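Would you mind keeping the following structure in view while I ask a few things?
Of the protein chains in this complex, all but one are displayed in their positions.
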Amino acid sequence: MTTTVKLSSEQEEIRGVARSFLESRFPSDKVRDLMTTDDGFEQDAWTEIADLGWTAIAIPEERGGAGYTTIERCLLLEEMGRVLYSGPFLSSAVLAADALLLVADAELGAAALAAVADGSVRATLVAGGDLLGGPDPVGEVVATEAEGAWALSGDGGLVLDGLSAQQLIVAARTGGAGAGLFAVEPGAAGVERGNAPTIDETRRTATVRFEGAAATRLDRGERTEEALLEVLDRGAVAIAAEMVGGARRAIEMTVAYMEEREQFGGPIGRFQALKHRLADLHVSVDGAREAVYGAADAVESGAGDAVPMVVAAAKSSASDSYAHTTAEAVQLHGGIGFTEEHDIGLYYKRALVGVPTLGTPLTHRGRIAEALDA
Amino acid sequence: MTTTVKLSSEQEEIRGVARSFLESRFPSDKVRDLMTTDDGFEQDAWTEIADLGWTAIAIPEERGGAGYTTIERCLLLEEMGRVLYSGPFLSSAVLAADALLLVADAELGAAALAAVADGSVRATLVAGGDLLGGPDPVGEVVATEAEGAWALSGDGGLVLDGLSAQQLIVAARTGGAGAGLFAVEPGAAGVERGNAPTIDETRRTATVRFEGAAATRLDRGERTEEALLEVLDRGAVAIAAEMVGGARRAIEMTVAYMEEREQFGGPIGRFQALKHRLADLHVSVDGAREAVYGAADAVESGAGDAVPMVVAAAKSSASDSYAHTTAEAVQLHGGIGFTEEHDIGLYYKRALVGVPTLGTPLTHRGRIAEALDA
Amino acid sequence: MSTTTKTLPSSVLGPEISAAPDDHPFRREFRDWLAANSPARPEPLDQDEKFALRRAWQRTLFEGGWAGPAWPEEYGGRGAGPLHQFMYYEELALARAPYIANTPGISLLGPTLIQVGSEELKSRFLPVMLSAEEIFSQGFSEPNAGSDLAAIRARAKRDGDEWVIDGQKIWTTWAQYSDYCFVLCRTDPESERHRGLTLLICPVDQPGVTVRPIEQISGDPEFCEVFFDGARCPAEWAVGGVDDGWTTAMVLFQFERGDQGFTDHSRMLVRLHEIAATLREGAAAGSLDPAGAQQARLRLAGLWVRCQQLRRFNLRVAVRQESGEQIGMEGSVVNLFWGELEREIGELGSEVHGAAGLLLHTEPSHELLAARAGTIHSGTSEIQRNIIAERILGLPR
Partner (left out) sequence: MSTTTKTLPSSVLGPEISAAPDDHPFRREFRDWLAANSPARPEPLDQDEKFALRRAWQRTLFEGGWAGPAWPEEYGGRGAGPLHQFMYYEELALARAPYIANTPGISLLGPTLIQVGSEELKSRFLPVMLSAEEIFSQGFSEPNAGSDLAAIRARAKRDGDEWVIDGQKIWTTWAQYSDYCFVLCRTDPESERHRGLTLLICPVDQPGVTVRPIEQISGDPEFCEVFFDGARCPAEWAVGGVDDGWTTAMVLFQFERGDQGFTDHSRMLVRLHEIAATLREGAAAGSLDPAGAQQARLRLAGLWVRCQQLRRFNLRVAVRQESGEQIGMEGSVVNLFWGELEREIGELGSEVHGAAGLLLHTEPSHELLAARAGTIHSGTSEIQRNIIAERILGLPR
């Protein structure tokens, strides 16, 4: 009987370790410090994360990883979402790692995967246009081959950690409907990167464009696009887990505020209209969390055709729930809620940018609708 | 300064007369009696309504009417909505009357208009498919001419008061994109009518089909479809006014219930969560009411291109507001709310059937979207 | 609505769940039995006919050994744990089987009797309950004790070896078909609120009991008022302790989100499957305009997502119960979630038929209206929100 509706004791332990590590390394003032730095992350913390094995957590042992699954990785991301963890975990240890694992040829991608798995290289995935959420999973980059060498051109869109990444893993069209996966050195000629921060200053984004940039092909052209879709699906579940963690924390913060803030002679938490709204938020986040782990379960048990549907369920419900929960949380915090000084606004902005990342709720519901229509 | 944001004293008087007449003639037990009758209306009350001049209220004096406007007619409908008035006012005095006034040629339609205006004939309009709400304002009926005589064939859809009407006013395609307006005797050969009640048993509906039914053409083929759209627009505003009246009454009933019903040692109206929901309902209905009279103002002042947009605003917001208000009212009445014995459920069902009548909110918002996109 | 009556593939319910896999022997056995035995047709709209069908169907289940699988084997069940029940209800839904007649008995009173009832009560009532020979209804709510159940006023006093019951119950589902009503009464006249209550089993067919069906907005007289006017039952027909009925009621309530709860998501997902078919047909026939059809498809997708969430909630309850955990307040989350979802499915299920979805005495309009009860009975949505806010989130009262 394996299902995440009840975590195993090992999973509970992973979660516990993650929570105490993240709460000690990423308190609010640290997160705010990182918001003001160029790269938005701290190398020391990244090294510790790698040392904890998190960067390899969902990579099978036979591929040099820690041999856990995407379920345990979701637990980490949920905890990261709670503290607004700032760093390249999603871009490198989720998206780039999964691309190297699932899309790249085992041999061609081995070195890059190893470097991403041990955290020595921070990579990011360029695919699917802005924030990996466009209609075409490959995006607008085109690869051309000449004399055995590949070169990339085109707009990679808004890319997570696009400026600080040490390695770009890029999906590109290889003539017609074909697709390929490529490694590009970020400093190479023909790679243009521009800082493009969003309102979520706890996560970095940059524009990435290619103009004939030299690229190393990592796949062998077999089921590349199909595998890329799997990568984006796993990424969607991962960020959905992070969103659920943030949403739960936003509820806790709001409950605490409502217990402490007094108006009209007592805590505002006694007002039933506000209580009922909190109850609805709780149900919504609880449901989103089940959708996330339901998707992770389905991914891990190889549930076939149903996987993209439950992934879409996870990302759409986590997006809706996080955005709504944090908007309500800001409102319920009153004036203090829309000051930059209070952390709740950071969660709100994290939610807003998370919504289109790896596909909007509408896009995902559209996919489900299509599947149900078949 | 003429605007319905503040009713004139004459309008207030019309409303007052309407309220006292309707409250005395259509108390809840009368409405329930009528639900069990074949025709769903009472001839005596209809005669009184005609004697009050209501059946001619929006017909200009030069066409033999009372010379008020659709604004005053909306006031009547709003009051009718409050009491769940059961009878052919909407079908005959609004839809058929407007069709005869606006689509029919003044001469060709004069006799029929006079009969509808003095209430001696109860007519109904067959157009636009089911409940006059389909995508094509003309509907599926086709008219063919042979030796100077017209005959109609095709499905007229679900028709308001289709069984009891003494005269059918039918829109039909006259070959290709042409449209015409026709009078058909309901008892004529080739007219099939079938009782088809909806869950709103306070308003009657029937299916109407034609199989070569003899018809008298009423229009001269000039701007027929354009004029028909105006008729449907006015009908949409009219039913929207009725919906607003019903919604307001539903709020009043709910407030009264919440003041009277005791749980946990006091009236449930003291619970803030319920109060806030009532406040939102009040705002929604207040807004819908302004949309309705805004549309009526625009119709009467000939506001041109903006008219269809504000009509769509009126019908979509009244539909949404009435359906939501009555659903909430049922919920807030608790167990008693979903018994057939309590009147609130009748309002809910009236709302549900009103929503698609003369166009769903989605259809209407689609029209606005198209206009804004231009 | 699609009228095919074949058993549906399990993919209609979503991904395979490894804790309750498609090829689980229990699922397979029941699926095979259902294929051979299920009437697999839509329930009739007429309530009398519907009840008769359910009664017959329960009888069929009973004869096959499939009625009340959660009951211990010694009482005619299969001792099926929560996960088996979860699978049981999923298979019933996929087979589009009817409901059973005796739900208040099988799901509520039966398990309560098994847990706290005397041997006499168990042997007297459990067998006839399981076979649908005798039907049970639940008499808890009163006109002034709805959400506030502790305000109960119906009273019973001892008269020799009998209880004499006076008072009024309301919202008693299908009391008109029942042989017995289990009634929560105040047996200590001096008591207040939660104290001094007793749960009694009272025969319905006696002069002191009057059942008045109340017609619902859906047209069904599904709920009843039950008037007790010197009604009598044997002294020993008290379930659990005398004057300790609140405790007994709490035992009973824990079953309310028990096995019946496991069925909601699968019935709903089967319904969505039917709605999708209607949508396809309507769009193909042109009876739904393209924009409307697209909106409906997106709403359908949103409802499918929520049904998947409900499925996980139910699985969570099953798995946790399986390992001996109490569910407690979490039940309010599921209850609230379910009630609102049921309503919205009813709305979409009517809308995809266009105006025809509102015709009187048809399946879609009936479901639209009947679904409004879900946010009221078994605890209003408002009460659930209070519980979640105060007892789960810890906000002040």
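As written, the chain order gives the labels A, B and C, with residue 1 at the start of each chain.
Heads up, the rule we're going with is that a residue touches a chain if its C-beta (ideal position, glycine included) is under 8 Å from a C-beta of that chain, and two chains touch if they have at least 3 such contacts.
The shown structure was predicted, so the numbers you read here are calculated from the model rather than taken from an experiment.
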Which chains here would be touched by the one that got left out?
A, B, C
Kindly state which of the options A:P60, A:P197 or A:G302 is in contact with the chain not pictured.
A:P197
Which of B:E226, B:E259 or B:E341 touches the missing chain? It is B:E259
Would you mind spotting which of B:L108, B:A214 or B:A303 touches the chain that isn't drawn?
B:A303
Under the stated touch rule, tell me which residues of chain B contact the chain that is not displayed.
1-3, 5-6, 251, 255, 258-259, 266-267, 269-270, 272, 275-276, 278-280, 282-283, 286-288, 290-291, 293-294, 297-298, 301, 303-307, 309-310, 312-313, 316-317, 362, 365-369, 372-373
Missing-chain contacts on chain C, rising order, are 291, 294-295, 298
What does the interface between chain A and the hidden chain look like in terms of residue numbers?
130-131, 133, 135, 157-158, 196-201, 262-264, 271, 273-274, 327, 330-331, 334-335, 337-341, 345, 348-349, 352-353, 356, 360, 362-363, 366
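As a convention for this text, only the chains that are shown with their structure count from here on.
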Of the other chains, whose C-alpha centre is the longest way from the centre of chain A?
B
Can you work out the whole-Å distance between the CA centroids of chain A and chain C?
40
Please output the residue numbers of chain A that touch at least 2 other chains, ranges allowed.
272, 275-276
Two-or-more-chain contact residues of chain C, please, as numbers and ranges.
382, 385
